[in-house]
Every structure is written in structure tokens, then in C-alpha cells.
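For this depiction, one protein chain was excluded, whereas all remaining protein chains were kept in their positions.
The chains carry the letters A and B, assigned in the order they are written, with residues numbered from 1 in each.
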Amino acid sequence: MSKCRIPLGPFHPLLEEAEFFDIKVEGEKVVDIEMETGWMHRGHEKISETRSYTQSIFLVERICGICSTSHPFAATHAMEDIDNVEIPERAQYIRIFIGEMERIHSHLLWLGLAGHFIGYDTLWMWTWKYREPVLQIFEKVSGNRNHYAMFRVGGVSRDFDNALIPEIHPVLDMLEKKMLMIAGAAKDDPVLRSRLKGVGVLTKEDAINYCANGPTARASGVDIDVRRDDGLEYNLINFDVIVLPNGDVYDKLVLRVLEIIESVKIARQCLDAFPKIGGDYLNKVKHISPGEGIGRYEAPRGEVFHYIRSDGSNRPLRHKIRAPSFSNIPTYKASCLGIPLADALITLAAVDPCYCCTERSIRVVDKNNKKLEHNLLTMSREKTANIKKAVAGSEKTPIDRIFED
Amino acid sequence: MSDKGTEFFEKFQDKITKVIKKPKRIYFNVKNEDIWEISDYLSNTMGCRLSVCTATEVYDGLEVLYHFSDDTTGIYYSPRVKTGLKNPEINSITPLIEGANWIEREMYDLFGIKFKGHPDLKKLLTINNPHFSEDDHPMRFNRNRTKEK
Partner (left out) sequence: MAFYNKIIKKSIWVFHVSASPCNNCDIEILDLITPGYDIERFGIKLVGSVRHADVLLVTGIVSYKVAPRIKQLYEQAAKPIFVIGIGTCTAGGATFKTSYNKAGVPLEKVIPVNAYVTGCPPKPEAMIDGVLKLLGTLK
């Protein structure tokens, strides 16, 4: 069968960001994917060298609008790592609270977009509806729906208003209830199961070899979580790291649902702690001494890494930024090859919500430019039969765990 | 430092210079010839994960800092390799760790460091960008600036 090349992007109707994929297919099977990056390159590392430390925090916040707490979190860690700055306890709780609320809204966003990619728009509308109250909490706490500007070297820039606690609890309760509902849907819904189960498997070996991190690695059975490994603020909190074994898109979805429930628990612990812990929220740092510092944080998508080298002036000499998707996106080479085109798109999207692509209207041609109608028909029949089989034998999944207790 | 770390420093003590130790971050210098062996030991024997590499331009050359994260203890091992300002060249570790592929391409793009043995060394971020010619590396101080059109 001859190869057919399908260019995707950079401005595809459903690609929310400009990215270019060059997909080669044989029949319906993906045989090769190349990706061209650089459409969104803005040169943060160079701009950061011209900004003071406080200004760079606002700059790194604008790397990504969805992880807009994770980057300042890691950058302040890196700056504090140079001098081992102590952070007041109240500031630590505020940081954790903001970080976890962001994880909730980011995972909800991904869930919605994932539903959108597989043609399940109901899920999209639901999850984004539940995301809205989270953004409103942010507006109350920090003054802006996104880009909260809460971080400073040595603490946070604003205090948390304890009067907001009774308003936030009902939202968390609602989120937990709705997440259990979505978990139930993932468990019972034949559409989600048949569309995602066993699709785009990233094996544990590949995940390690490609240096994947975050939910992508944890869904493949690699037990890494910077929140637990690096400690720092998160030593104050009890939480579980969720690791699932299969590495397919279904596990990534379930993992994110379970992580939202876990984040709700962490946020509740913070809310309980706020009235008890008073005092300062910012330990003013006047000077950062010469040296090197590494800071990292578990963003919703994985490990954010910042490296700062200081020469004692008020600007960083070098500021290296590594976003989690930088390590996770190359795993498409391992997970996308050999699977049908329609599944490749959700597999690409499973790593990171930024690539939404539902290009499906392709015409498969054989060598003589004749349509392979017959083949497609048998293929689709086979697929339906397989799906029926898979749905009938519903074995126990990790998601059953949360329904047992 | 963990036992594994102590073992590592004993094994390679004649190849490692200028060790800077902090509680969870360890920086040290290695030679270009030894980076393959040290990466091999760190990633395959000690099970570290390559987070990223940082290239920096300093007054006497370019340096590349590899960040290996030991996820069981939270310690970072950062070997540092130095190279000259003219025709910078470093041995590639992509054949060893697949995840280094994009990392090395990015450093080639922004700093112009050539990685010997990289399977497909081309620009990553400014590829096919009409504003940046093939030898324009935007993070270098003396940038080979393409003329504004």
C-alpha cells in the first residue's frame, strides 16, 4: 500500500495553538509523524535576562496561560534555592492552595478538550461548566481569573482572606461530587471506554527512555511526582500519588479525574489550616547572592524546571526554563506509530491539551488512485466487532477503587 | 547524599573536578570525552532521569550543564561540560537517552553548539523561520543577526 501524507496545521480549525504535524499514513495506519515547532517561540529566556527578579516572575507567568502558577512556583524555588530562603508557613499554605486549584482547573480543561476530540461534546460543556466556579474563586482570592501574580521570592504577594473560606467549601464539595459522576461515566459509558481503552499505549520502558514526566509517566506506571520527591511546601500536607499501570489514553483520563479528587482533598487541608496559622506571608528578600539554583514544581502536566544563575546583581545572568510538554511531546514517536489515524489524534492530545485535532475527513487512495472503499468498510466492521467484544467483557479498572470505599 | 551518590563520586573521582555540594543539588565539572560514560552510569546504573540541559555563554566559552534528577531522593546531579566559543562541539548523548534528542536540538538552535553523533541535528525552535538564517543563533551575545527586512 502506498504512503499518503497528511499535513495538519498550523492553523487547523480545531488546533487551538499553531502547531504543524506531518503525518504519514498507510491505509488508515499511521506510519510516521514529524512535528515542526517554533510557531509560538517568544524567547522568554532572553527576555528574562533583561528583567529584574521580581519582573521575571510576571514574565514566566505568561509562558502558558493554563499553568500560570507552576512557572512562578518553580522560578521562585530556583531563586530561593540560591540563598536557602525560608518561607513563612502561611505563605506555604497559600502557595499550595493556589497550585492545587490550578491543577483542578487545568485537568478539567483537558477533560473537556479530550471529550471534544473524540466527538463527545457533552463532556466538554459539562467540565467547562464546573471549571467556571474555580476561576471565580481565583478572581476572589487574587483579583484575576488567570495570571494570579501571587508569587514573590520569599512568600506570596497578597494574603489570603479568611472570610472567603465558607464560600470556597461548597465549590469543592460540588467539584468532588461532579468528579465522582464523571468517574462513573468513564466506568460505565461504552463510548468513552471503547474510544480510549487500549489506545496509544506508552510502555513503561518508553516513558523512561523518553524522560517523560507528570501524568504521562504516572499513567505508564512510572512513580514520579515532584511534589513528593522535592518536598518543600508539600511536606505540610498528606496526599497520595496516583500511579496507573496501562499507559493508554483511558488511564490518562482516569488518572486526571483521580488527581482532581486528590487536589480537592489537599485544598481542603489548606482551608482548614488558614484560620489556625496567622502571621506574615512574605519574607522580604533584598538581595540574591551569586550562585546557581534549581527549582521545580509538579505542574498539571508534569515537572516544570527552572535554573537560575545569579551574579549578585538584580537580574538573572541565565534563566533556563523547561516546560513539562517539552519532554512529553516527543513520546508521540513511541505511542502513535502503528495505530489508526483517528486514534492518533487523541493520543497526541493525551499528553497535553494544546493539540486538539480532529482531522478525520481523509480520502484513502491506493496506488492506482482508486478509493479503498471496500477495505475501509471491512476495517470499520472489524473495529465495531472488536469494540463490542471489549465492552462486553468489562474487567475491573482502577476507577472501581473509588467506588468501593 | 545517598549511598548511590557516594559510590558514584568514588568511582569517578579522577574524572570529576570542582564539586559544589548543596543539600539536594550537586554540580561538578567533567571533560567532554567523559560525558558519555558519566551519563550512562547516572541514567542506567543509578536510574536517574535527564530533566534538561542548560547551555550558558560565559566570557571564556560555552558551557553545558546536564541536569540528572534522582527521583527516589530528589537530588540533582549536574555535570558541567565546557567548550570554546569558536566551533563549539560536544559529544551527543542522544543515542544513549532518547529524551535528549529535542534538548540537544534546542541547544544547537539557540547557542549553535554542535552535538557530535546526534542522529538528526537541525534547528528546533527557529526552524523555517524567515527571520533567522541557518547560522543565526539568537541566544549568543555576538549574534549573527539576519538583516531586518
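Following the convention adopted for this analysis, a residue touches a chain if its C-beta (ideal position, glycine included) is under 8 Å from a C-beta of that chain, and two chains touch if they have at least 3 such contacts.
Source: prediction; values computed, not measured.
Engineer: Please work out which displayed chains the absent chain touches and list them by label.
Structural biologist: When the full complex is considered, the omitted chain touches A, B.
Engineer: Of the residues A:L8, A:M35 or A:C64, I need the one that contacts the missing chain.
Structural biologist: Final answer for the missing-chain contact: A:C64.
Engineer: Of the residues A:K24, A:H147, A:K204 or A:K333, I need the one that contacts the missing chain.
Structural biologist: Going through A:K24, A:H147, A:K204 or A:K333 one by one, A:H147 is the residue touching the chain not shown.
Engineer: In the full complex, which of A:F21, A:Y53 or A:W124 touches the chain missing from this view?
Structural biologist: If we include the chain that is not displayed, A:W124 is the one touching it.
Engineer: Which parts of chain B face the unshown chain closely enough to count as touching?
Structural biologist: 126, 128-132, 138
Engineer: In the full complex, which bits of chain A touch the chain not displayed? Write them out.
Structural biologist: Residues of chain A in contact with the hidden chain: 10-11, 13-14, 16-18, 38-43, 46-47, 50, 58-59, 62-66, 68, 109, 112, 124-125, 128-129, 132, 145-147, 354.
Just so we're on the same page, only the chains that are shown with their structure count from here on.
Engineer: Spell out the residues on chain B that touch chain A in their complex, using ranges where they run on.
Structural biologist: Result: residues 20, 22, 24-25, 27, 49-52, 54, 56, 65, 67, 69, 71-74, 76, 78, 97-103, 110, 123-129, 138-139 of chain B touch chain A.
Engineer: Tell me, which parts of chain A touch chain B in their complex?
Structural biologist: Touch list, chain A to chain B: 36-38, 41, 43, 45-46, 81, 208-213, 223-224, 229-231, 292-294, 296, 303, 305, 307, 309, 317-318, 320, 322, 326-327, 329-330.
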